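The complex appears here minus one protein chain, its other protein chains still in place.
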Amino acid sequence: MQRIRGMMRDRAAEMLRSGSVSKVLGWEKGEFAYDETPAIFTSADELCSDNELGGLVYDGFSSAMLSKYLINATKKDKEGKAPKALVFLKPCDSYSFAHLLKERKVERENVYAVGVECRGMLDIEKIRLKGAKSIKSVEESGDSVNVSSFTKDYTFPRGEVLLEKCVTCKGLDFKYCDEVIGGGNEINWNRLDRFAGVEMIEEMTPEERFNFWRGELSRCIRCNACRNACPVCSCNKCVFDNTDSGVQSKANADSFEENMFHIIRAFHVAGRCTDCGECSRVCPRNIPLQLLNRKFIKDIDALYGEYQAGEDIEQKSPLTDYQFGDAEPSVIYKRGGGV
Amino acid sequence: MPIDEKGTFRPKIVAFCCNWCSYAGADLAGSSRLNYPADIKIIRVPCSCRVNPLFMLRAFQRGADGVIMCGCHPGDCHYTSGNYFARRRMTLLFGMLDYLGIEKGRTRVEWVSAAEGQKFAGTMNQFAETVKSLGECRRIEDLRCKESVG
Amino acid sequence: MFVCWCGSNIAATVDVEAVTEAVRTEPGVVVATNSQYMCSEGWQSSIRNAVAEHKLTGIVVCACSPRMHEPTFRKAAAAAGMNPYMVEIANIREQCSWIHKDKPEATEKAIILARAAVAKLNLDKPLTAGESPVTKRALVIGGGIAGIQTALDIADAGYEVDIVEKSPTIGGKMAMLDKTFPTLDCSACILTPKMVDAAAAEKISLYTYSEVESVKGFVGNFTVEIRKHARSVNSELCTGCGVCMEKCPSKKTKSEFNQGLSNRSAIYIPFAQAIPNVPVIDREACIKFQTGKCGVCEKVCTAKAVDYEQQDEIVTKQYGAIVAATGFNPIKLDNFDEFAYSQSPDVITSLEFERLCNAAGPTKGHVVRPSDHEEPKTIVFVQCVGSRSTVDCGKTYCSKICCMYTAKHAMLLREKYPGTEVYVFYIDVRTPGKSFDEFYRRAVEEYNVHYVKGMVGKVAPEDGHLRVQASDLIADKQIIIDADLVVLAPAIEPDPSARALGTMLTASMDTNDFFTEAHPKLRPVESPTAGIFLSGVCQGPKDIPDTVAQAGAAASKVIGLLSKDKLIGNPCVAECNEPLCNGCSACELVCPYGAITYEEKPVFDHGVRETRRVASVNEALCQGCGACTVTCPSGAMDLKGFTNLQIMAEVDAICR
Partner (left out) sequence: MLKLSISKTGELFAELSAARALYLPVEGGGQTTFSRYTPEADVRLDVLNTARSVKDFFLPQTEDIVAFKRAGKKISIIEDRASDEPFAVFGVRACDARSLDVMDRVFLSDPVDTFYKGRRENGVVISLACSEPAETCFCGVFGIDSAEPQGDVVASIVGDTLCWEAKTPAGEKLTETVKDVFSPASAEDEAAAEAQKKTTREIMRQLPLAGLKIDNWGSDELLEKFNSPIWGKLYQGCIGCGTCTYVCPTCQCYDIQDFDTGHGVKRFRCWDSCMYSDFTLMAHGNPRTSQLERFRQRFMHKLVYFPANNDGMFSCVGCGRCVAKCPISMNIAKVIRALEVRTNG
């Protein structure tokens, strides 16, 4: 990872110095071993500094996706000129980038996209749940993760402390990148089928499904992190924020609103969701939101043919397309369980 | 639970009907004097593709026990493709509601042409029966809307 | 609020008085009354009086279906000085009194329906239908029989019409045919007069050797750029004497018109009756253009019409309506190896066969084998080559014309060459048309054509013969025929230019690239995009009579449109709330009418000002289906007259 970071710094610094780009979207070191923040660098010095705070970093905690920042980062200035930005994209981020291109939220010529090798990102919550307290440092070495705290040192198998979205990674291909740093598109960790979670729920009885989702969704505090982190949820004003939309709501004043918000959130990105898993990652209440999005993906794949948002930006997304012989909604009744 | 004087459950059912086929089918059912329960109230929309999942959820929020959408048969849409989009949207929405454990029988899509008064009435009778057997909708409801006060 | 009794139609099962009372206290209701027949002239004048007396801004009528009397009440409202779109109708007849027997139940439902209508009306906004002028000129794209007929009919009604044809002459496929079924008229004899008429008509302008470059605008107001390819011959000066073609030293180019069965010169007219009778230089084949040396045609042309310097020219014109008449081609048979089309010159297509039969064709009408110019004795016709097919290189649909022309070919052969044996292999013989089945039966019964139900498995060239292996499904056996000539009936497909044109016109197409009609039954000659009409095979396979009929129908639709001075739109159209729009293009993709485009626009929302890409609805094109409103995640797209808030208000009222 150090080597990759070095290459990233070199490349980005070169691009900034030459004036090919005016800003670089990357990650910056935080207070701890694990709290990197997305940052925009505008000078090579800033990018390469190794201060306590500052300087481009890239490691197992560079999980925040940068794609969505491109919308603002490449907005036209008052003279109508759009700045050009270099962005570092992990494989899953590159699909989201592609989708933003497709929806014209970002124009291709304003971006220099650099794919960066990904080995799966680490989940500090999982590390904590495994008992590590007062964490001082987290080092990756091969297939293990060494954590040292103020009182004790721990070693965990890497596969056990990966973010859930990485455990069910959809693949390491890069889309629409100008270049790729590092490489290797083979997943070398124990990956789980991304639809296994959905299937597990589908196999429950309706009663169980209902109770499962009530339990999950009732934890929602409507912080909107899922929505705001989502690269596809990029409306200027969400229907839930718009007092004139008729469905505005700021809090879940009733269980209905918990359902409503999450059904509509998932529905509005159905056929557009790149399955990046940011929604699940950012949820402060650990609600497995990706399971809602993946339900739509799974149904779309099964009913209308496999579709991966961000794969091909010329392809019509499933909800803006149709076939004469599409399945009828009654196909739902034929599925197991309940009436 | 809304119960009439005979002690039977009276569900609330909202039917979205497209102007060109299903609404006309409903009119034909009317002029043919084909009976279906008064629990069903029709909302006229230009096309089935005008029906937003938000409207369906809204109906449940406001206390509906079942929601049905009717449109032109595939291939017959007045606007050529509206019902195709509606079909995909509703299929996915219903799949999601089922996934959340909400009874499948409370939502339905049916294609009814302007000539199918019989089918319209038949569909409505059948759907009302299903919803009735499911009882009051409790799995997706807003208690605030059900109170008699406020 | 006006409640109608409809005589006893409503009043028998709905307590009209109770409904009137119940809705009187609804928010916004000022006056509530009921009467025997709301639609009667007398009551309409009382509505007018009520509007004046109470200064009403909206009306709810509880009556029969809005499909019945909505226009009536809107007119009444307009007459009373109100906006006609501030009228809502609660359908308490078809959807209430007629279907319910229990009076309290029906009354309760009628009250709820009335409340829903009030809730909707409270959110109604006055709407004004937009108007746009109509340019009184039509464009017909394609100069085959479909295009010619459409243009003639439009011109006959007194409107200007332009034909754009990409080849050097009009006439299309029909000009290549020898005889036509089921009457066996000579194709040229019936087509040429129409071509001449088209050329002579004062109102028709021909743009041959030209293509549509771009289309902008909307119904009534299209702006079209037409690219006139350089003919290298000045049409004004050319006398059509033909000397240039005679003297041209480059004569080795396959004749497109004769399906490659003969050669033509580099400077050529496709066929003798071509219109215009002005040659073009095929620059690929021309020695002057390829090497710089030659110039024979220029030298021999006494009219000084040859112009090597001529450039493509772009003509920009305005039209009120556009007709697509782009026609078809037989599919390429390169991938049908089993029929040995590429291997043997004696395996030909039906269109090639037409040329062989034609007196003006490469063999002067003698049907001979292309390989040795011998008269064939055994001829096999294979139908459905690529039609009704599930293989990748084929088409799933029936090409419709092949059964009949094959019967025609077989009959002509047997008549001209009674000594021949003629076999026709078919899946089904389809003859639904006037005198079609009789025609087919004559082929079988009078002309003794051998019709064999079954598909040909393989055609193998074998020392001068063609060994045809086939199955006879009725006799249930394999048969082998040694044929001298095999004629294939290839599927027909839309001309390849149609796809690009469809995009330019924002006219939708099916998966086979046939244009989609606005309604398969009720609007078969209109595209869903307003102002675009369909003529001929570009909409689906058809024979000449069907094509001519559709061409006339398309013309009458165009005439109907051009006869209007201005178009009055439907005000219930989509509307984009620009500050909310995030420019994602989803609405554009689901719009069947191409009514939505994107523009960079300054938007201002609660203190934030920026310029960004937002959707814009062309009200003249929008038909108000609402597909865009649901696909829009931000709710920026809404439908006037059926807004999100209105529909939700109805839901609320119903579920209350």
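Lettered A, B and C in written order, each chain numbered from 1.
Just so we're on the same page, contacts are C-beta pairs under 8 Å (C-beta built on N, C-alpha and C of every residue); 3 or more make two chains touch, one makes a residue touch a chain.
Since this is a predicted model, take the numbers as computed values, not measurements.
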### Task
Taking the complete complex into account, tell me which visible chains touch the one left out.
A, B, C
### Query
From the list B:62, B:104, B:119 or B:139, which touches the chain that is not on show?
B:62
### Query
Which residue among A:282, A:297, A:313 or A:332 touches the omitted chain?
A:282
### Summary
Across C:25, C:291 or C:390, the one contacting the chain not displayed is C:25
### Query
So that we can see where the missing chain sits, which residues of chain B does it touch?
62-63, 144-145, 147-150
### Query
Can you name the residues of chain C that touch the chain not displayed here?
25, 27, 606-608, 652-653, 655-656
### Query
So which bits of chain A touch the chain we can't see?
30-32, 34-40, 53, 64, 68-69, 129, 133-136, 149-150, 215-216, 219, 221-225, 227-229, 237, 241, 243, 249-253, 278, 281-282, 284-286
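Going forward, only the chains that are shown with their structure count from here on.
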### Message
Quick check: what residues of chain C touch more than one other chain, meaning two or more?
### Response
590, 631, 644, 648
### Task
Provide the list of chain A residues touching at least two other chains, using ranges where the numbers run on.
239, 246-247, 319-320
### Message
Using the touch definition from the top, list the residues of chain A that touch chain B in their complex.
### Response
198, 201-202, 204, 206-213, 239, 246-247, 253-257, 259-260, 263-264, 266-267, 270, 292, 295-296, 299-300, 303-304, 318-320, 322-324, 326-333, 335, 338-339
### Message
So in the complex, the part of chain B that touches chain C is made up of which residues?
### Response
12, 14, 19, 23-24, 26-27, 29-31, 33-36, 38, 41-47, 49-55, 58-59, 62-64, 75-76, 78-82, 85-86, 89, 121, 145
### Residues of chain C touching chain B in the complex
65-68, 91, 93-96, 98-102, 105-106, 108-109, 112-113, 116, 508, 516, 518-521, 528, 572, 590, 592, 623-627, 629-631, 639, 642, 644, 647-648, 650-652, 654-656
